[in-house]
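Every protein chain of the complex appears in place save one, which is left out.
For subunit A:
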Amino acid sequence: MRVKLSALHAAIDFDYTPEELVTKLGDVGIEIESTERTDVLFRDVFVARVMRTAPHPTHHRLQLIDLDLGPRGTTSVYTAATNVREGDIIPVVIPGGRTADGMDIATRMFGTVESFGMLCSWKELGLDSDLLSSEEKEGILHLGSGAIVGSPFEEAWPVGDTAFEVSVTPDRGDALSVLGLARWIEVLKARDADQPFDMGDIKLPLPSALPHARNDGDLAVTINNQSLCSSYIAVLVQDVASGPSSHAFRTQLYQLCVRPVSRIVDMTNLCLKQYGQPTHAFDYDRLQEHRIIVRTSLPGETIVTLDGVLRSLEPGTLVIADAAVPVAVAGVMGGLASSVTAATTRIVFEIAHFDPRAVAHASRHLGIKSDAAYLYERGTDPGLTVSAVPSVLSALVREQCLGSYVSRVASAGIPVPAKLPLNLGLDQVNGYLGSNLDATDMQRLFGYEGIASSVTGTTLSVTPPSFRGDLTSWPEYVEEIVRMEGYDEFPSHVPNLALRPGSESPLKALCKRLRQILVGIGLVESRTVSFVRESTVTAMGLPPAPLLLNPLTVDWDALRPTMAVGLAGAAVRNLSRGREGFASFEIGKTFSVRGQSFDEETRLGILLAGKWQDANWTTPAASTSIFVLKGIIESVLRDLHVPCNVVSSDSAILETGASVLVSSETTALGTLGILRHDVGALLGLERDTFYAEFSVDALLKSIPAIGFKEFSRFPSIRRDIAVLVDSSMTAGQLQAIITENGGPLLKTIVVFDSFQGDSLPTGKKSVGFSMEFASPDRTLLGDEVDILVSSVEATLATRVGGILRRTRV
């Protein structure tokens, strides 16, 4: 909400500087998001009345304007403006003066005649164009008849002010008006002076007596749902004269940061901004039987709202109806059929108190956001404003000469619903706050806010003012104590809690461990957004991803079913900026659709592209490869003691023949391989990309319990062999044969070499194994190891081929 300092000063006397006000309001929970000071930048601008206009003798575009400056005499200026007529009240800057945009004004010759000054538009005056009507922004500014001719412009228009942008939390509906802010300023004053809140300090007119109310045939109000509408007052105004608001009214709107529209709209806007009370104007003659009925909508009822949209009403929506149909959605928006038009001569103003939830529900259901609904949702004052605003409105009607006659006020409902007192135990409060306040302290603090209280023993009975709809339960009163004492005045204390270690879930612990292992290997962790584009997921050949009903952009309309998209994005970003490699992982949730529901799973994605390590003078550059990726996975699984095996994978996003599914003894853990080239291209990756994705949930289930195993403390003996076999044999098959035949002393087998081509026969390949033998209880002899190796060689020879080479180490 935007409001100017002058409007606040008009509502209450205070001598805080704007900066102090911002701090002090912030201390009680009303945040001023920004302040904007405007200075008077012009000089010698006066209010003038146009006495005569005449064309310039030679310049047909110019007019000679004779001006009356009241006590300052008369003058004449030439102007090219076309919106100046006899009798207009307009601002003029005289020779020696200066405009807000910095132009110094002197007597100037137009042909053969002199011009003594310049007429001003809003630009020369430095006015806030957001707060002017479209008419006010065209050509020379017109002041209303209320402006005093000859007076300095700064006396006729509220220039030189500070605008505040007030940000109000949803519970602070009571601060959404000038009256509301004035009440909080009164609270600040009361607290500073250690005196009770005094509503009498508020200078806004707040008549408490309703004008004479009569419910008769001319205008009858009925409330059918008292629980949703506690009171409804209708003010009938006859002989309505249309047109713009008076000068005084417009300057008031300027201070309230309300743009003028028309007399009727301006009046409703003033009530809203000044008092926080929404009002609505109906055309009396378009209300069937001149009746107003507050009721809930019936099945099948519709309304065309002021914005011209036909809306079907959910049965049970709170509406204002005439004798036949709904004419407004209560507190949200009026209907077009009953709205005020140029032909309107009789108006009914509505001042009502609606249930916040009823208005909020209708507003959300219909998708209408209006200023009125915004206020009603946050709670309006069922007391003061509902009783005062009709009188204020009636006074405004007279002041604005809107109609000749305020004829009827019809009302229904209870004007001020009684607020019940609430009991508050002293121990209850202190036990909640960890404080040591006595009854006197609490009464004093409540007093600053106008909360009535009385003490009986150790219990306080408290009653809120009608504008504090937020005070309904005891913790809310506790909050007021904190607010008034000052949040920072309360003690700080370390809770008396039992000593014990904190715990985290095994999954969380595993995620931490995985990160630690992967970072140790040399991978960088990425964190990418969880959103992907649905069409990308489809093009990748993955099952449908969960879709957002209200995505922020089409690029982010689904939840990621894989970590690949985000990691690829991170890779592209880095590679496109000249990096030659990207090796990264991410651990996070992936999402899938399961029937009518959704699943989420914690996964680890690893993506390698380009160089794995830069060259330097000690080592050549190392490129990432499928075996670098497999090595990373093997290292991780070895660290976690998860035994694994691989079979070919049917992963949608990996190349066939270049990808495997990795499983523990019981569970599929994940896949690794070369990212399908078309998928890579789709994601913007130009080169071979190696990608692995593992389920952390599955890994967790596969981690065995570990315990100590006896190991050999004697020297081991190593033997290397190389086997020439058919190319179709896999290293894994050969290794299985070696393991099977190596006996219990065979400790480790490492593939040290694998090649084909060159000197080797076609269809053959050579695979080299390094075997390490050790005994748990003695030093082995070379001869006994050789016997074992020979046995392995013999088996390999008979089962798969001949031995190429044998090396002793």
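FYI, contacts are C-beta pairs under 8 Å (C-beta built on N, C-alpha and C of every residue); 3 or more make two chains touch, one makes a residue touch a chain; residues count from 1.
Just so it is clear, contacts and distances are computed from a predicted model.
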Looking only at the UniProt record of the hidden chain, which name from "Gluconate 2-dehydrogenase, membrane-bound, gamma subunit", "Ion-translocating oxidoreductase complex subunit C", "ATP synthase subunit a" or "Phenylalanine--tRNA ligase alpha subunit" is the right one? "Phenylalanine--tRNA ligase alpha subunit"
Where A:73, A:491, A:707 or A:744 are the choices, the one touching the absent chain is A:491
Where A:134, A:227, A:341 or A:503 are the choices, the one touching the absent chain is A:503
Where A:199, A:323, A:529 or A:750 are the choices, the one touching the absent chain is A:529
Which listed residue (A:475, A:643 or A:684) would be found touching the missing chain in the intact complex? A:475
Contact set of subunit A toward the excluded chain (per top definition): 26-29, 169-172, 357, 360-361, 364, 374, 377-378, 431-435, 473, 475-476, 478-479, 482-483, 487-488, 490-505, 507-508, 512, 515, 518-531, 546-552, 556, 559, 569-570, 573-574, 577, 579, 582-584, 588-589, 591, 596, 598, 600, 612-614, 616-619
